[in-house]
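In this view, the complex is presented without one of its protein chains, the others remaining in place.
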Amino acid sequence: MLLGLRLLAVVVLYAFLLVIAYVIWRDLRSVARGHHSENVAAAREETPLAWLQVVNDTDATDWPKTVFTVVPPATLGRASDNQVVLQDEWVSAYHARIEIQAGKWWLTDLGSRNGTRLNDMLIVETTPLTKGDIISVGRLKLRFETGDGMSLADPNKTKA
Amino acid sequence: MTTSIMRLTGALLVGFITVAVALVYWQVFRAPELVARADNPRLIQAELRVKRGSLLDRTGMVLAFSAPAHLSDSDQVVFRRHYPELAAAHLVGYYSLRHGTGGCEAVFDATLRGKRTQIEELLHRPQLGEDVTLSVSLAATRAADVALGDHIGALVALDIVSGEILAIVSHPSYDPNRLDNEWERLATDPAAPLLNRATQGVYPVGDLARWIGLAGLLSAGITTPPNPLEVPLEVLLAPLSRMGYLATAHQLGFTKTPLTVLPASPGRLPNFKGKTTERDLAVTPLHMARFIAAVAGDGRMPAVRLERTTTPATMERIFSEYVARTLRNITPKHDEIAGWLGIASPVETGRESLTWFVGYAPTTYPKVAVAVVIEDEDDRLVASSIAHRTLATLLQ
Partner (left out) sequence: MALIVGLPLIFTFLAFAQLSLVEDARLTPTRFIAPAALAVCMLATTWLLQQALPLHDQLLLPLITLLIGWGMAEVGRLAPPVFLQRQTTWMVLGSGALLVVALVPQGLQWLERFRYTWLLLGLSLLGMTFFLGVNPSGTGARLWLGVAGLYFQPSELLKLLMIVFLATYLAERRAALLEVSLRVHRWRIPHPAYLGPLLLMWGFSIILLLWQRDLGAGLLFFAVFLAMFYVATGQGRYVLVSLVLLAGAGAIGYHVFDVVALRVDAWWDPWREASGRSFQIVQALLAFASGGVLGQGLGQGLPSAIPVVHTDFVFAAVGEEYGLIGTLGLVISFMLLVSRAFRIALCCERMFERLLAAGIGSLFGLQSLVIMAGTLKLIPLTGVTLPFVSYGGSSLLVSMVMVGLLVRLSSRPTSPYQSSPAFIQGG
């Protein structure tokens, strides 16, 4: 009886560790196959879909009116390895992220020091973006525009 | 940054693998050695759970047994050793966690403890030992114990044919049930109650030098006087040189330990310096019992055995049948018992006199040999009466 219990405990313990090992292995495999990055690359090739236009209505800066293309997922920030590099001292190094999930555009603040506003509302969590929204980062206001290439936002493609 | 995280992870994993290797080292390779370490408290725990077999006398009477007991601070079942027969204390010995084992408890330890298979160990089954039937006769032991009474001394009785020990009694004695409590006192007592005088007590032979000398003279083919018990010892032994006497002592097995399993002492040869003489040869009662067993058994000396057995003993021929018969013929006889009385005087003992009686019975077709020694006693009848009472019980 006791020996049975002991054996059972050992079996349960190692079954558990095996399950965990299996999960980790699947996890590693999917990373190695690069599901995620493949999707991104595919998306990049197919569709530059959105852009951000600087639309500052104040004269606080002499920022040239510029358009940034956005290939999701894209990060905005001061650091040079962002997709959208915003040289403004009020902008954090990695400030915000724009991406497509489930066929929709989403805006996320990456814990920036001065926060990100969407249509003048400070965002806390990931928030849906729609065409024409005004995103404020630092002293900049950016209008979010998408083309008609929204066909990319087919959920089946992002899932894979 | 990714690199440093990966490297740190790698370093920690190496640490864990080292721990795993150390685990294998301690739990597999060093385990047997560590488990057997004397200071491992698990040994005591395991020991307490062993149900040792019983020790029985030749008729099946219980001399030592284990019974379950409860430790006060836990509900585990442990076993305690009990000794119902104090008379057999020195032969049976003792079993103590603190002081180890002694006597037959030590000799038959492996059988008494028993063994467990790997499976039984895994299941934590209790370890059961086997019973051992000893050659000793409880009745004779009790009789000898009563007969010895308050005298300091020892008795040993042997079966002449099989070499079985029939009784060993040594006084003063002790209570093995209370050994742990009384160890200090017992170990420091000048009367040495823990000493088994029958096998460890080395006593000068005194008057019995005459019989050793006679055995030497007869074996060497030297003519002995017609009245060998009356001539003075020096005169009798004169034809046998000192070297011849020592050779005889050696031949009779006095320089060896008579049995290896129990604590026993070899005899001590006289060095003939100063006043020492042949009488100063010192031996244990067991040596003497074997000597007379050879006399009674036509010159063949049996190997001593403690376990009840039906097979005949391995015999060692120490002198010829002629020598044995001649010695038997001149041995004094009384009430179907033949034997030699002897006294070792204070000259030899260095203290009070001591009395020997070494004999065999019955006088025709002898079966049992006996040796008794009494310290601080010059009445030679004391030793012989003790021997008589023991032999009477044995031959009933």
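Chains: A and B, in written order; residue numbering restarts at 1 for each.
The definition used in the following text is that a residue touches a chain if its C-beta (ideal position, glycine included) is under 8 Å from a C-beta of that chain, and two chains touch if they have at least 3 such contacts.
From a predicted model like this one, the values you see are computed outputs, not experimental measurements.
Looking at subunit A, the residues touching the absent chain are 1-3, 5-6, 8-10, 12-17, 19-21, 23-24, 26-27, 30-31, 34-37, 94, 101-102, 104, 106, 108, 110-111, 124-126, 155, 158-159.
For subunit B, the residues in touch with the chain missing from this view are 1-9, 12-13, 15-16, 18-20, 22-24, 26-28, 30-35, 37, 39-42, 45, 122, 124.
Operating definition for what follows: only the chains that are shown with their structure count from here on.
Subunit B has its Cα centroid 91 Å from the Cα centroid of subunit A.
Looking at the complex, you find that subunit B touches subunit A at residues 122-124. For subunit A in complex with subunit B, the residues that touch the partner chain are 2-3.
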